[in-house]
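Missing here is one protein chain; the remaining ones are kept as they sit in the complex.
In order of appearance the chains are A and B, and numbering begins at 1 in each one.
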Amino acid sequence: MSTSQKDLKLKKRSFSAFLGNMVRQQLFIPVAALLILVLFNLIMDPSFFKIELGHNSAGDPVLSGYLITIIDYASELAILAIGMTLVTSASGGQDISVGAAMAIAGSVVLRVLCGNNPRPEHMQTSIIVAFLIAVLVSMCFGAFNGMLVAFFKIQPMVATLILYTAGRSIAAWINKNKLPVISDPSFGYFGNSIPGIPLPTPIFIAVICMIIIAVVLKFTNLRLYSQSVGINSSSSRLNGINPQMVKFLTFVILGVCVAVAGFIKVSRLSTINYSVIAKDIEMDAILAVALGGNSLGGGKFNMKASIIGAYVIQFLTTTLTKFKVNSTAIPAYKAVVVIILVVLSAPIVREKMGTLRKKLARSKGNVGKEVA
Amino acid sequence: METGAVLEMRGICKYFPGVRALEQVDFTLREGEIHALMGENGAGKSTLIKVLTGVYPKDGGEIRLKGSDKPVHIRSPQEAQNMGISTVYQEITLCPNLTVAENMYIGRTKGPLTNWRKINNDAGKLLDSLGIPALPAQQLGSCSIAVQQMVAIARAVDMECKVLILDEPTSSLDEQEVEKLFKLMRDLKEKGVGIIFVTHFLEQVYEVCDRITVLRDGTLVGEYVIEDLPRVQLVSKMLGKDFDDMADIKSESDTDKIDYNSTPVYEAKKLAGTTGIKPFDFSIHKGEVNGFTGLLGSGRSECVRAIFGADKVSGGTVMMNGKKVKINKPLDAMKNGISYLPEDRKRDGIVGDLSVRDNIILALQVMKGFFRPFSRAQAEAFADEYIKLLSIKTASSETPIKSLSGGNQQKVILARWLLANPVYLILDEPTRGIDIGTKVEIQKLVLKLAAEGKSVTFISSEIDEMIRTCSRLVVMRDGKVVGELSGNDLNQNKIMATIAGGESK
Partner (left out) sequence: MSSNTNAAANIKAEKNLRKRAGLTDTNLLLIITIAVFVAMYALAVFLLGGGFTKPQTFFNILNENASLIVLSCGMSLVMITGGIDISVGQVTALVCMACAVYLDRDVLHPEEYAGNPGNVVTALLIALGIGLAFGLVQGFIVAYLNIQPFIVTLAGLFFAKGMTTIINATQFNVANEQFLKLKEKRITVPGMGANNKLGVYVPAYVEIGVIVAVAIVIILFILLRWTKLGRNFYAVGGNNQSANMLGINVRRTKFMAHLLCGLLAGIGGFVYFMHAGSGSPSHAGGAEMNAIASSIIGGTMLTGGVGNIAGTFFGVLSLSTIKNIVASLGLDEAWWTNITVALMLCIFLLLQSVILSRKHKAKK
């Protein structure tokens, strides 16, 4: 065998080792899913990736294209995924009330801005005040969920079922079941785009949230604490951690995420529809966490993977819409994709496939020898 | 098959990713014998038993049972049960939400229906005959751990088995219960049942066993008749080295240096807990090693938990170095320089999925504060230092702690608390369920720490371990402190007498 051949073989081996290593990485699943979606679109219709600079009705420059849509629409989901990941890690359960809580947050924003008149000519207070009040209210609801989970030891899914049931009704009650509309265009900046900036604002808000959580994870022990509590709360307690406070805290953080996402959602429309706004988004947020390869049973988590998971879900939704799938039928396709992904990432299936691959490799090797 | 054998395992192999758990192990169990399976932690005892009971599939070798010509394949615990192999595991493997009777009969009754009256009657009779204080219709979760373990044994005994496996069943039983169990084992032996007995207690082996098989590092060391193998030799076979480490220990300790007139490092007056212990006084001086002793359930663990603030404290005063302090939760204790290694390593000690590194820095990190995380490099340095210092066997500091052996897990927990640099260290059963080698290391470490001026409270259910390490013993009975022993009183007889109380004098 010549040296070059040897080199090649060596390279091949290290490459396969590299591949094997990658497959075992947690980021592999969401990234691979993303790549498959990208490839699929490339083959089916490369124009999917075209981004054009155009002008909107007001004459301001805006970038448009499916990619922009995906990144734009995934913003709320990505923000929710951040909080959901933390809650999942610390409490070993999921918050299914985020959609309803977003309706509440949105309703609060509108109520504060509109006052008692559902169609005001001018906003009653500045947007930032309305936003902050919504954050506060959301944190309170997060705290309520957190209290049930942390102090009364109720399973998260069940505890948040309460707010899930009542949330949209509370949202309607806040505005006395009226549908306020805000005509001031500056309110729409946060959900659409600011004149002069060609990218939709939600993208920037999502990025800001990611930077904040990255900083928080870097400069606090949130990761260590929530992972420890999620894995073994009894031993965390004996190491001086207060598991109840940690769980409580993650729900409050999720509350903040919910407020931000709810704010974007109402800003997109400048109004609210209580029974439809952010419907089923809790399912997507939980999916994002699971797609990221995080155990829904709590413990270790990978924030990047969750966030990528959120974008994968939106990518899928947008792809389906593009291929003229009826919007009400999208869930069926989503379900199939989710099941395939989850089954492929199941440890049992991976193990089986691993042994199968080895067997195949061996039989190939044998064939090669015989030929030689 | 050898005549008289009920079970023969030949050339058993079992591999886990990167680990050779069993390599060509042979094991023979004869009719009517009690056969001890001995070895350090990680020697492969548990793996061998799990292969035999179908929990793990074997990677090589064959298993033969009496009454079948061909080797058998055991694919699940249920199949093992059907073949007449019943098992009692170290951890309780019953369902706490079911009744006692149901736990005894579930998974092995015939027919699709449950006959409640029959199983309650049968269970009642069996519980009575074994003297187990439980009612058939009682929910298992409402029994004490020891009773639950006895129920597991009752279940196994009732199964008309040919082979009975007892995997460290005695670790949660007190002396009387152990006696009951031994009587039961001898009765079964008379009936021709072969019993495999796994335990860490040497005394128990010599009390009931006929034969010993020793494993080390997943390989077979040998099979011996009990009379041919004195204790010292058994230990040296298990360790694979000569047995003189044990003897060294006491000579290292130097109790004269302790100044009992100085202000105690820790002093509690009328400390009362909510877990059924009576208010107690307790103090410890610089460089002192003392201990709590008493039967299981006497309140010795509850006392140290109260000291650490692990359970709610309901009264009393605590002074540290003469200053009054308040300890209501673990963090208070940690900030005052107290460390506590809990009794139940799996439940209260390790954080399973986290890396060895995170497990080591955990306590110190918590003390440093939520907003001041260690840098990666700093954490790495701490971890490496202690992995080296305590010679923890791990692939790297990144390895999840749950994949380490019991002894090494315990060392990681010790490392965690040593890193926290306490003035007063509480070790509750640090040597339980770990191999003899590590046991000796830990005892030596305790004495070394004391020599460095730290105070240590040491609890162990093995009295000779306590005698070797402690200079003062607080004796507990029924949640009450019933005596304090030191100096010449520190001997087995005196301790036993104090534990037993007035009547046995």
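Keep this in mind: a contact is a pair of C-beta atoms (placed from the backbone, for glycine too) under 8 Å apart; a residue touches a chain by one contact, two chains touch by 3 or more.
If you're wondering where the values come from, they're calculated on a predicted model, not measured in any experiment.
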item	value
Touching residue (missing chain; options A:154, A:197 or A:269)	A:154
Hidden partner chain, residues of chain B it touches	55, 76-78, 80-81, 87, 89, 92-99, 102-103, 106-109, 111-114, 116, 133-135, 137-139, 141-142, 275-276, 503
Touching residues on chain A - with respect to the absent chain	94, 148, 152-155, 157-159, 161-166, 168-170, 172-173, 177, 283, 286-287, 290, 296-297, 326, 328-336, 338-339, 342-343, 346-349
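The definition used in the following text is that only the chains that are shown with their structure count from here on.
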item	value
Contacting residues of chain B [partner chain A, same complex]	308, 310, 329-331, 334, 340, 342, 347-354, 358, 362-363, 365-367, 369-373, 416
Contact set on chain A toward chain B in their complex	218-222, 224-225, 227-228, 231-232, 234-242, 299-300
